[in-house]
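Read through the structure below, which is laid out as structure tokens, and then see the notes.
A single protein chain has been removed from this complex, and every other one stays in its place.
Presenting chain A:
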């Protein structure tokens, strides 16, 4: 770790790095004979940072995490329950809250499903085939990550709004996209597109095409190969992508805010409702909804950790 920082300020520090290699290399070099005569404490200092330095680094990290991550989380739950459990449950039972929860679940379900399909297809194409423009496609997949979500929402307003490219046509055919579920779903799909594809591309590239070739030479059709060989091999990566995609879909604010129109009880998702209630000084209701999103985040974290372990195991398994 200390080597990575690459900052060696004093000759004393320089010296403390150098013998590290000598100590760790277990060779019967003459140097080993002199090693036991050194005081043990001095040896320990060579292997790691001095005690005070370690203490300061650890304290800084813990303090930072407490202030910026743990504290806000505690505040969310504390505010949500500030008027008691009854008030908390009542806030969640409000029709507006229920409608927001339903809409959020619906939008998440739509965008996760679509991105699951698109993501697998895109990752499949990129990792198993060679074609012109592949690099461009890989770059484009990341576009939603690099563009501000507000811009992502605006794009759909420009496309489907009353003054947009498809606006007049849509109006004459009585199709409502903006300020309705389709618009919210579209914006969410756009913003969350990279998650599944990003999770799968490196995994599928690393696995290569040999198992697929083996399946085909054994007489399997393309579909059989996909469902019996490819899909089982990527299932943990796929779940990982879906999990992150879902978390973002439920939590998305910027893009959805632009296309939603904020129609109460109709086009407000949970994050939007949190803001509205907060602006109306309904702190308990606002934080109650927020606490649901916070819980989603915590659950996501736990599942993500489990999946990451599974993925690591999978990798350890193929390396021979």
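Methods note: a contact is a pair of C-beta atoms (placed from the backbone, for glycine too) under 8 Å apart; a residue touches a chain by one contact, two chains touch by 3 or more; residues count from 1.
As a working rule, contacts and distances are computed from a predicted model.
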item	value
Options "Sulfate ABC transporter ATP-binding protein", "Cytochrome d ubiquinol oxidase subunit II", "cysteine desulfurase" or "Metapyrocatechase": UniProt name of the undisplayed chain	"Sulfate ABC transporter ATP-binding protein"
Of A:178, A:215 or A:242, the one touching the omitted chain in the full complex	A:215
Residue touching the undisplayed chain, where the options are A:48, A:66 or A:224	A:224
Identified contact with the non-displayed chain, of A:79, A:99 or A:233	A:233
Interface residues of chain A (partner: the chain not displayed)	210-211, 213-221, 224, 228-229, 232-233, 314, 317-318, 320
